[in-house]
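With one protein chain withheld, the remaining protein chains of the complex are depicted in position.
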Amino acid sequence: MPYVNIRITREGATSEQKARLIQGATQLLVEVLGKNPQTTVVVIDEVDTDNWGIGGESVTVRRKRGQ
Amino acid sequence: MPYVNIRITREGATSEQKARLIQGATQLLVEVLGKNPQTTVVVIDEVDTDNWGIGGESVTVRRKRGQ
Amino acid sequence: MPYVNIRITREGATSEQKARLIQGATQLLVEVLGKNPQTTVVVIDEVDTDNWGIGGESVTVRRKRGQ
Amino acid sequence: MPYVNIRITREGATSEQKARLIQGATQLLVEVLGKNPQTTVVVIDEVDTDNWGIGGESVTVRRKRGQ
Amino acid sequence: MPYVNIRITREGATSEQKARLIQGATQLLVEVLGKNPQTTVVVIDEVDTDNWGIGGESVTVRRKRGQ
Partner (left out) sequence: MPYVNIRITREGATSEQKARLIQGATQLLVEVLGKNPQTTVVVIDEVDTDNWGIGGESVTVRRKRGQ
């Protein structure tokens, strides 16, 4: 019954990578807490780099500097 | 003053259906808890089926199997 | 498969009221979008009035003024 | 290490405005709680006006009425 | 820079189990997307069973029936 929300910047994650995140997060809950995978929900949010900040500036600005 | 966040897969919900979700969720808070509808916020997030997982796989994959 | 998060101030909602919120939100998704209730998740967060702000001040302060 | 999520309607916020939100929210956590800005994350979600409700109706409908 | 939010019912997860969730979710983001673990944040929310609903009823009620 767990709900897992993975938030990442939108920088080209493929469907295959997102499938691996879903599979891996579900497996983690099964292994660590014995949760039922059939009712484990994983939602991935991809956020524009203009809309994600760390260190007081956007990821867009950081990427331009090569970070 | 409540905040309700409804997360669904992006599969063609219409503006009219979303208006009904907003109206219904607001009404629920008024009826059950006597909340003020004027400050009740409802936010609907529509999530791509590649980004929503249940049972360890994406909804995209499940839909292809007819689930 | 929807996920509904209802956030309210912690001001004495009873188990019976929370059960009604869960039942009502699930029913809303079934009626409006034809969702499967068996995989519809509703999570209620109760938040201390010191931690909830509107109009630039906490609900604790507003309640003291009779709002 | 704080995480700040700012949710607003999608109504034309510019990159410059979003940079100011990121900078301002980070600064707030530094000033009030002495948090480390380098690990303070700010994520801005812009939500379609059809998907944001207040007072039981969508912002789309409210904007049409001039609110 | 990812943010992962794991929401589970409050049913006795130990500090050791929570440490494994944090370690596993961080590792998943590193392996699948090459993210930097030093800025990967994982937040676990434990929610009372009265406040978590699935299938239109609370987990408290389901647990009493042996589910």
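So that you can tell them apart, the chains are marked A, B, C, D and E in the order they are listed, and the count of residues begins at 1 in each.
As a working rule, a residue touches a chain if its C-beta (ideal position, glycine included) is under 8 Å from a C-beta of that chain, and two chains touch if they have at least 3 such contacts.
Quick caveat, the model's predicted, so the values are computed rather than measured.
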item: Visible chains that the absent chain touches, using the contact criterion stated earlier; value: B, C, D, E
item: Residues in subunit C touching the chain absent from view; value: 7, 45, 47, 50-58, 60-61
item: Chain not shown, touching residues in subunit E; value: 15, 18-19, 21-23, 25-27, 37-46
item: Missing-chain contacts mapped onto subunit B; value: 1, 3, 39, 41, 43
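Everything that follows uses one rule, which is that only the chains that are shown with their structure count from here on.
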item: Interface copy of A-E among C-E, D-E or B-C, judged by whether over half of the contact pairs recur; value: B-C
item: Centre distance in Å when subunit B and subunit C are each reduced to the mean of their C-alpha atoms; value: 14
item: Whole-Å gap separating subunit A and subunit D, where each centre is the average of the chain's CA atoms; value: 20
item: Junction residues of subunit C - those touching two or more other chains; value: 1, 3, 21, 25, 39, 41, 43
item: Graph class of chain-chain contacts, one of line, ring, star, complete, other; value: other
item: Touching pairs - complete list by chain label; value: A-B, A-C, A-D, A-E, B-C, B-D, C-E, D-E
